[in-house]
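Left out: one protein chain. Kept in place: all the others.
As written, the chain order gives the labels A and B, with residue 1 at the start of each chain.
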Amino acid sequence: MSTTKSTEVVHESEAGPSEAGRPRASRPARRPNDGIRRSLTAYGFLTPWLIGLLTLTLGSFLLSVYLSFTEYDLLSPPEWVGLDNYATMLTDDLFITSLMVTLLYVVVAVPVRLVVSLLFAVLLSQDIKGIGIYRTLLYIPSLIGTSVGVAIMWQNIFSDRGLINMVLMNIGVDDPPAWVSSPQYAIYVIVLLSIWQFGSEMVIFLAGLKQIPDPLYEAAAIDGASKVGQFFHITLPMLSPVIFFNLVMGTINAFMVFTQGYIITHGGPINSTLFYVLYLYRQGFQYFHMGYAAAMAVVFLIVVAVVAGFIFLTSKYWVHYEDTEDN
Amino acid sequence: MMTKYTKPIIAAVVSTALLSITACSGGSDTSSKDAGALSVAWWGSQDRNNYTVDLLKQFEKKNSKIKVTPQFTGWDGYWAKMSTQFAGGSAPDVLQMDRKYLRSYAERGALMNFDETNLDLSKLDEESLATGEVNDELYAIPTGVNAIAMFYDPAILKEAGIKFDPTQRLTWSKFADIAKKVSKELPDTYGAQNIMDELSYLKYYARDKGEQLYSEDMKSMAVSTETVADWFRYWLKLQEQGVTPPAQVSASVGHGEIQDYPLVKQQAAFGFAWSSQYTALKGLMNRPLGMTMFPHLDSGNHPYFLKPSMYWSISKETSQKSDATKLVDYLINSAEASKLLGTERGVPINEDIRAQVKSRATKMDEKVIDFVSKVSSVAGEAPPVDPTSTSRIIDLFTKIAQQVQFKKLTPDEAAAKFVDQASSILSTS
Partner (left out) sequence: MRTKKRHVRLLGTHAVLIILSVIMIYPVLWMLFSSFKPTSEIFSSPGLIPENWTLQNYVVGWQGAGGVGFGTFFLNSFLIAGAVVVGSIFIASLTGFAFARLKFKLRKIMFALMLMSIMLPIQVTLIPQYIIFHELGWVNTFLPLIVPSFLGVSITPFFIFLMVQFIRGLPKELDEAAIIDGCSTFQVFWRVILPLSKPALITISIFAFYWTWDDFFSQLVYLSDPSKFTVSTGLNLFLSNAGNSQWGALFAMSILSIIPVIVIFLFFQKYLVKGVSTTGMKL
């Protein structure tokens, strides 16, 4: 199978250079062991990104780290306070609360969203009539973002006398809670909102599914594998780089959850949706403790990096790459 | 505003690097164009943005040498944008200021002291002007004033068989009786919205008890634990009796987000807000709406006070002090400007302007002006500008009040906790 594939591409690339008229023939034969040259080529590709890294990324990172050792109220120059901000964190109840709230959100929202978007992607990858319309309809929720308009809408649907409770009361549930403003349930409304907006993961899965060569399924079908069997033995392994990607990015993004708590629940009731970044934002911009906020950001970076690093470590056991070498 | 060295170094590295990429350079002409223009920042909705831009155009016409660049946004993000601009050294010359942030900006040296300008203050109401003072220095000019108000739905009261006389001020206990009657007579209707978690109303209540919310030096709470506990008990009792909505409904009403009010949704007879919100409330309800003064304790104290709706301030770093002053003067004192003004930024504190605005006012504006005049006849001295950590204290109070509403804390525990924790926030900041 692989020979067929490469032949085709070779044909393509044979035709290519002559059209473009590149003076390839004059080049000496490449020496694949030439490590330095390969590094140089690679850094050529990386130049734009390196410029961004060394200036904007590193610049703002170093400044943030510096600020984390200062007391900085945004309006007057920062004052060096050493490790004070980090020490304060240890005794700050709200810091602990916000960390716990965020972890709960990550643990619930990430896996559910991953499974839901994968299932929808499989459902929507079929080549049937009108599939584009369904995809678009199911993607629309992800396109409306999380603006104040959306917040109002969700408050209405999940409020005391909102749509959900109308339905529940009609089917005989007595006195259902006001979901969005109850300390036990508010965070799950936000989880639900995030699941409702599964579109970006779905699109990535769709692109991934498209990449799986059809002959694999055809061969499996000839061997008598069921649809379910094909899903577990072909789709999942072939899709694993993309699943891995969605898991890593989904986790990072879930840690970053901010807007929903900021505009739908205002962190409440009783701080039940006081997400980490929301608390950080309040400290920085509302309480004028940008130094503390910067210290929180540094801790945040470490926590997220450790979690993401852990996912990377597990990847060699379940992520299957076509290029087989480990990265 | 960072340290002396970090900024230029980073900027140098970044600029050389970035400018070397031909593909992406090619800007930089845009920002120089406006150099010398006077920038004015405010938050507001469409209506305010439109008439303010017109006002500024009028001002430019009169002062042909001054060019004004308006910078407006919604409330959401205005403060993040302001502090970023101040931190980055590109603050607007003139900015709309809010009571919650005034002390933070003033004490940290971000605002111009108006005593150093030649702004004409002669026509401004002194009492109101004092609300722009921080540590006895004037940093902000109120655009107008308003006051807390109790709103009611006359149709619901009538249906409940209540004869309600809005000219009579209610005591808190009389108010509770009326509200109770509403919830008893009408199914699915509450007497009132529960405002236990709103700090500005507690401030009013404390004044009625002869106390202030914050101590004079802003380093601790002045309100007594007993008063806070009373306040919690009062609203908790109404909640338990079903006169106000249950905790989880009250918790869904954001601060000042009147579209969530049970009153708006025809689920309650009474709601509480600022007088300046009358027009907005009316717009949301499209049915008769009454406005009257808050209940009181009949203590002989003067709990009521006029609150500045918002202010104009001048940034300390401005390079155009005299032009900026001219503009603020125009906005506050000019008869010509007042034609476009109305009461949208509060009832003007310049007596002449107020009279002119009133003479042209719509029915709704007139009602607001009359209400504010009525309040000013019973009002006491306005409290000093809130402390720098107001936002933290508001967040703390909301959380603790919600713990009472959800019965995680008793009123006494909660009151002690609030006074204690708020004081410690104040003392460390």
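Keep this in mind: a residue touches a chain if its C-beta (ideal position, glycine included) is under 8 Å from a C-beta of that chain, and two chains touch if they have at least 3 such contacts.
Computed from a predicted model, the values in this text were never measured in an experiment.
Only one residue from B:280, B:297 or B:364 touches the chain missing from this view: B:280.
Touching the chain that is not shown, out of A:101, A:190 or A:297: A:297 (per the contact rule at the top).
The hidden chain makes contact, of the residues B:266, B:376 or B:410, with B:266.
In the full complex, subunit B makes contact with the omitted chain through residues 2, 7-8, 10-11, 14-15, 18, 21, 23-24, 27-28, 30-32, 34, 39, 41, 43-50, 52-53, 69-77, 80-81, 84-85, 87-90, 256-260, 264-266, 273-274, 276-277, 279-281, 283-287. Mapped onto subunit A, the interface with the missing chain covers residues 1-10, 12-14, 16-17, 22, 24-25, 27, 30, 32, 35, 38-39, 41-43, 45-46, 48-49, 51-53, 55-57, 59-61, 63-64, 67, 74, 120, 123-128, 130-132, 134-141, 143-145, 147-150, 152-154, 156-157, 161, 163, 196, 200, 203-204, 206-211, 213-215, 238, 241-242, 244-245, 248-249, 252, 255-256, 258, 277, 280-281, 284-285, 290, 293-294, 296-297, 300-301, 304-305, 308-309, 321-324, 327.
Simple rule for what comes next: only the chains that are shown with their structure count from here on.
With each centre defined as the average position of its C-alpha atoms, the distance from subunit A to subunit B rounds to 38 Å.
Put simply, subunit B touches subunit A in their complex at residues 1-3, 6, 10, 13-14, 17-18, 21, 76, 79-80, 83-84, 86-87, 104-105, 108-110, 245-252, 254-255, 259-260, 267, 388-389, 391-392, 395, 398-399, 402-403, 406, 408. On the side of subunit A, the complex with subunit B involves touching residues 48, 51, 54-56, 59, 63, 66, 73-78, 148, 152, 155, 159-161, 177-178, 180-183, 263, 266-271, 282, 285-288, 290.
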